[in-house]
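Only one protein chain is missing from this complex, and each of the others stays in its spot.
Now for chain A:
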Amino acid sequence: MPNGTPVLDFIRYNQYLTGTKIGCREGDCGACTVIVGELNNGELRYRTATSCLMPLGNAHGKHIVTIEGLNMAELNPIQQAMSDESATQCGFCTPGFVVSMAAFCLSKKEPTSENAIAAIDGNICRCTGYKSIERAAARVADLLVQRQDEDPAKFAVKKAMLPSYFFNMKERLQTLSLNLNGELTNENAAAQRVGGGTDLYVQKHDEIKEASIRFLFDQPGLKGIQQAGNQCLIGPSATVTDLIESPVIQEYFPDFKAYTKLISSTPIRNMATIGGNFINASPIGDFTIFFLALDATLTFSDGTTSRELPLRDLYKSYKTLDKQPEENLEQIRFDLPDSNTRFNYEKVSKRTHLDIASVNSAIRITAENDVLINVKLSAGGVAATPKQLTKTAEFLTGKLLTEELILDAIVIAQTEIAPISDARGTEAYKRLLLSQLIKAHFIKLFPAMKVERLIPATAK
């Protein structure tokens, strides 16, 4: 099979393992969820992935676990919990739920019900047995409370939660990694670049399987999140989960986890790269909007020369970039917020979680004594490209913050946008929603604001 084949097709139609189901082929249902184990700085780390969006090339040298790989002679305790709680109805989504819960057991996440439920945020049950699945998830979390600092895989094997082969998987992967021999290099300058695949495999499902692909996801030079002075440097292949787990991000964006709860799902966050989010140029790219407010700078290289480009200048028109096909995104950097700087991210979609935004927006404000020294505001879903609302930001800059100022700024923001009506909302809605999200930014960042003056019931 070509290395662009989705792992899902390899599992079902080459390995004939049919427990991994096909629901949507776009990462939105979780029926095809698998666990991906890989060595990360010498540690064995397991995360979920939707196998429909994962190219075989990204599975190279890794441990891919399907539902069959979790089966033991008797039901494992995760399966037992799902069965005991009557958490299966038609059963078609069930293997995906079990796999996601097993990945939770293999992670170092704190064993709370809340975290166990978060682990299945990418799995859709249409029947829809979520309440019983929640009860099963809580039981699974209970199984882990005694683990403490023990290695999750070893603990799971010891407690007969997972098959014994997990016990020495780290050593097996170490042996395997030594044997990797550049099988995935692709010198074709025009090759299709693929990061996590989460957007490309939805948009170009049919063509991409057979395409000439340069795989970026596992290139060591493109990974990593570091602090350098007052700047943060991010490798474009860093995933959303990498960001969530990064100490730098956690320190400077204490609400980051709450923002990302609104963005896709656990398996997609495990796969989706920040660089991919920028380059796919969706007008509502969640991280594009996030980093636009941080005024991030990008470094591109065509292999011989490098250049820098502010993210705000990347988008020329709908899905058209200031980027040559042979150029690769090499680095993302931005100034970390200082003590006078506040940041907020807002997103509203038809379904609060695991959905694409109707409108999203981020703001970074440096303020002293309620005077706005510096403002960067971004918005998605309101134009053909992800936008910095520069006029609105300029208007706000240097002013004393009042409720009236915000209402005036909203009027200016409306002149900067040109939303279209589509399945995510009408133009009228998107305009109103952006105004509301701008208010939400200030209400959250400046709790002293008088809410009543910002949202009179008759406001238009």
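Methods note: a residue touches a chain if its C-beta (ideal position, glycine included) is under 8 Å from a C-beta of that chain, and two chains touch if they have at least 3 such contacts; residues count from 1.
In the analysis below, contacts and distances are computed from a predicted model.
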item	value
UniProt protein name of the chain not shown, from "Xanthine dehydrogenase large subunit", "Transketolase, N-terminal subunit", "Tripartite tricarboxylate transporter TctB family protein" or "Isoquinoline 1-oxidoreductase subunit"	"Xanthine dehydrogenase large subunit"
Residue, one of A:N40, A:Q324, A:N340 or A:S421, that touches the chain absent here	A:S421
Touching the absent chain when the full complex is considered, from A:N3, A:S107 or A:S132	A:S132
Omitted-chain contact residue, chosen from A:T352, A:T402 or A:T415	A:T352
Interface residues of chain A (partner: the chain not displayed)	12, 16, 18-26, 28-29, 31, 66-68, 71, 75, 78-80, 82-84, 86, 88-95, 98, 117, 120-121, 123-134, 202-203, 206, 209, 282-284, 318, 346, 348-356, 358, 381, 420-429, 432-433, 436-437, 439-440, 443, 451-452, 455, 457-460
